[in-house]
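All protein chains but one are shown in place.
We call the chains A and B, going by the order they appear; numbering starts again at 1 in every chain.
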Amino acid sequence: MGEIMVQIGEELRKETMTVGDLAKQVEELKRQVENVKPGAEDRISIVVFSGDLDKVLAAFIIATGAVAMGMEAVMFFTFWGTPVLRDSKKKAGGKDLMGKMFGFMLPKGRDAIKLSKMNMAGMGTAMMKSLMKKKNVASLDEMLDMAAELGVKIYVCEMSMSLMGFKKEELIDYPNLEYVGVATFLEQAKNSKVQLFI
Amino acid sequence: MGEIMVQIGEELRKETMTVGDLAKQVEELKRQVENVKPGAEDRISIVVFSGDLDKVLAAFIIATGAVAMGMEAVMFFTFWGTPVLRDSKKKAGGKDLMGKMFGFMLPKGRDAIKLSKMNMAGMGTAMMKSLMKKKNVASLDEMLDMAAELGVKIYVCEMSMSLMGFKKEELIDYPNLEYVGVATFLEQAKNSKVQLFI
Partner (left out) sequence: MGEIMVQIGEELRKETMTVGDLAKQVEELKRQVENVKPGAEDRISIVVFSGDLDKVLAAFIIATGAVAMGMEAVMFFTFWGTPVLRDSKKKAGGKDLMGKMFGFMLPKGRDAIKLSKMNMAGMGTAMMKSLMKKKNVASLDEMLDMAAELGVKIYVCEMSMSLMGFKKEELIDYPNLEYVGVATFLEQAKNSKVQLFI
């Protein structure tokens, strides 16, 4: 075994170091590097469960803000969040009684949703909307346009669509909108840096 | 110092590389690998703060979905989530007046909880339950069985139990259910890939 005198470390201490010693150290390093789990991707994944105007707005502000910072953003619309994506100008036929009832009772798109607090028979919601305009805060319509342009990914929960009897043809036009199950969302979420349930 | 001609890199450039040089590089690599923080574990940690039927269902759908994907899942029931775990067939004695009042006012288990929206004096909740059956969406009862079978871990917040005057003997039978403080939950959550507050 060929031995060579070497200097290593900041202390510059002298040590005998053979190629065999080094090889063992390299093997140990390889094992350690393999065990390091990969870090999460630079993405935010948001479950939009709520259908309240204030919470949906917050979800879009966060998602578009994240994309503006160079992150990816995925929004998963489920339960009460699903009717927010209805297009008030579109109609869907072939619904059963339950589907018709839900279609009637649930808000028809983003113009029909209300604040979670202080709605006060619609007055609070109207006040908030006028205030947002005055203070130059983007409306939900503008948020959706911005999200589409920035490439915010929208997933719609298949189970919620089925449960509420919604048809794909009554939802808004949004680039690359996808209908997925919870597993597809979780796959994205678990490799994201940030996850929120709103 | 023994010098040897070697070829390294994709460019296959010729370099003089001594064992001493290599040893320094290996030392530097060791330092870097030690500084790499370990990645999070493949687990989802959910705070179930809400006691609304729709939100508790969502929590179970996400938790069981995660386990089905090979992840671990931990649910921490706190505040309004705690009464969801009461067993309507069990009774607990020795409560003080406040405990009795809370026991009376809070829902007695998962059959008594309601939708966060559109409850409409129970009609909306009943409608949603019948709809879920029709669309083959698992009920909360079935979800709990599935969660138990899949090994979803349930933590119950000790402070909430004390605050609401609940006794352990009035909670459901669930495998390895544990009563813990917020620190135990946070310990799990901070090393999880996903955390949600529902």
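The definition used in the following text is that a contact is a pair of C-beta atoms (placed from the backbone, for glycine too) under 8 Å apart; a residue touches a chain by one contact, two chains touch by 3 or more.
In this text the structure is predicted, and so the values were computed from the model without any measurement.
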Touch criterion as defined above, residue of A:D42, A:E169 or A:E187 at the omitted chain: A:D42
Contact set of chain A toward the excluded chain (per top definition): 1-2, 18-20, 22-24, 26-27, 29-30, 33, 36, 38-40, 42, 44, 54-55, 58, 61-62, 65-66, 68-69, 71, 116-118, 127-128, 131-132, 134-135, 137, 193-198
Contacts of chain B with the absent chain, listed as residue ranges: 2, 4-9, 17-19, 22, 25-26, 29, 32-33, 36-40, 47, 49, 51, 78-80, 98, 101, 105-106, 159, 162-163, 181-183, 186-187, 189-191, 195-197
